[in-house]
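All protein chains but one are shown at their positions in the complex.
So that you can tell them apart, the chains are marked A, B and C in the order they are listed, and the count of residues begins at 1 in each.
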Amino acid sequence: MTTPTPLKNPAHAPCAAALVMIDFISEWRVADRAALLRQVERAVPHAVRLLLGARRAGVPVIYANDNFGQWRSDFSAVWSAAVAAGEAPARIAAAVAPEESDYRVLKPKHSAFFGTPLDLLLEHLGASTLVLCGVAGNQCVTATAIDAHMRDYTAVVVHDASASRTASLHRHAMEQLKDLGLGVVAAGSVRWTTLLKT
Amino acid sequence: MTTPTPLKNPAHAPCAAALVMIDFISEWRVADRAALLRQVERAVPHAVRLLLGARRAGVPVIYANDNFGQWRSDFSAVWSAAVAAGEAPARIAAAVAPEESDYRVLKPKHSAFFGTPLDLLLEHLGASTLVLCGVAGNQCVTATAIDAHMRDYTAVVVHDASASRTASLHRHAMEQLKDLGLGVVAAGSVRWTTLLKT
Amino acid sequence: MTTPTPLKNPAHAPCAAALVMIDFISEWRVADRAALLRQVERAVPHAVRLLLGARRAGVPVIYANDNFGQWRSDFSAVWSAAVAAGEAPARIAAAVAPEESDYRVLKPKHSAFFGTPLDLLLEHLGASTLVLCGVAGNQCVTATAIDAHMRDYTAVVVHDASASRTASLHRHAMEQLKDLGLGVVAAGSVRWTTLLKT
Partner (left out) sequence: MTTPTPLKNPAHAPCAAALVMIDFISEWRVADRAALLRQVERAVPHAVRLLLGARRAGVPVIYANDNFGQWRSDFSAVWSAAVAAGEAPARIAAAVAPEESDYRVLKPKHSAFFGTPLDLLLEHLGASTLVLCGVAGNQCVTATAIDAHMRDYTAVVVHDASASRTASLHRHAMEQLKDLGLGVVAAGSVRWTTLLKT
């Protein structure tokens, strides 16, 4: 192209915080599927609470989701596959469904920063605080949280809106993030209006 | 997610080369629109020749295209906008239209490597030689070609399948790439079978 | 410069593996200094064993070390400060001292891949397997190991040649890496000649 891309998206005024929803949209073709889905379904109501709070406060919501080995830049295909899978995958997808104005980032690997425009999107949104939740807490959420921390974002991981394969893997992952200096909180204690003032 | 993503896409066997089509899909809302579109329409038949040759030889084709300030991971919206614009934008899009099995990478800025999974996709395809064409030759094609060269890909830019706002800006950009050590060739001299042997 | 940099370093023939020593060279101005140093001094003999084995097998050794907020590209200043600190810092540095032909990478943050040429150096060495050890196991070693895994390296973390502030943080970090699909082994079970055949 011959002119600079208009990078600021008009859907949002600059906002000091953003909510990042990691890998909720999936057919869940994974090892230990039943165990993981049980944990995820427990986390979903807390994730929904975060979503509602963020939308009410005008905080941008970003869905960072696996591209599942496809390289077609087609988020809606990922969405349709989850819905078509029915049962738990469809229930989870429906509960945390993106709205038209939400942002979508397809990621090829664990961290939502790796091989994606997430860092640039956050810069354009003006977001310096990231509230993160998703699956798996000890894998993609951890990898994304560490990457956010290294890039000098204030990263807050919401433990009860995230899920890992076992409760103990999840708890140890949250302890590790705390030891690294990140915030680890419950969904009920996220105060969006306070975050927006920082 | 809890299992490593299956990153190799089964659509292609490993292939030593890939064709990258840069920013052909557009409404062309740019400065000097008429002048640029005249140059682009001259380049399109050469780009089509490359496309046909790559497909015949089984070389993967990657469409790297501006996301136009949207962050929705939705290549088909970009495609639809170009088609809906009619006339030159629709003609160009139709001529170089992606097939189902082609790869798509939405890029937020000039280089197709910046804020995208292109590097990882190429690694998974096994491609070490990149044949590049597109618009603008002195901007996004140049930025992508320099990035490919820095990452140790063998980068070949096809000058007559690319276009810049003026013929002289285009010629100078191609000279600069040659001076940097990249290949600059005409579409008619790309020998896919030879590239695949390197 | 006007010619491509000669990037392959002649000090090593291509080698399928590399040993990465993370943050051993330090004045250890950290919280819980005494507790951490106790763990580090326990790990050092295992790290030395790795070093000797790697050198005997002709495997390149890379020292990835914090730049401690300085941006002077001066590894020897970091080294001198550790030695000048005396006692444990000097003992540790001396035990794992780099040789002239070893590689050095100063890192500004936790992961040795972030803001450094490590990925490019490994590509030039031809290394696809990384053996990692260092401090802290639950922080910089974990961040580096996850980054290596995302970049499709085969990453093996040597648990007894690494140290974290507490034994339990260390154990949980190792479990997390295993759950992610990485190798976690003892120094005594690293078989360099086998790694070089893969």
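Note that a contact is a pair of C-beta atoms (placed from the backbone, for glycine too) under 8 Å apart; a residue touches a chain by one contact, two chains touch by 3 or more.
The structure displayed is predicted, hence computed values, not measured ones.
For the chain left out of this panel, the touching residue among B:H46, B:R72 or B:K109 is B:K109. When the missing chain is restored to the complex, the residue among C:A17, C:L36 or C:A82 that touches it is C:L36. Listed here are the subunit C residues that touch the chain not shown: 1-3, 5-9, 23, 26, 30-32, 36, 66-76, 103-110, 115-117, 119-121, 135-136, 139-140, 164-165. Interface residues of subunit B with the unshown chain, by the touch rule above, are 109-111, 114, 138-139, 142-143, 146, 149-150, 165, 169, 172-173, 175-176, 179-180.
Quick note on the criterion: only the chains that are shown with their structure count from here on.
Centroids built from CA atoms put subunit B at 30 Å from subunit A.
Averaged C-alpha coordinates put the centre of subunit B at 38 Å from the centre of subunit C.
Counting partner chains per residue, subunit B shows two or more touched chains at residues 2-3, 7.
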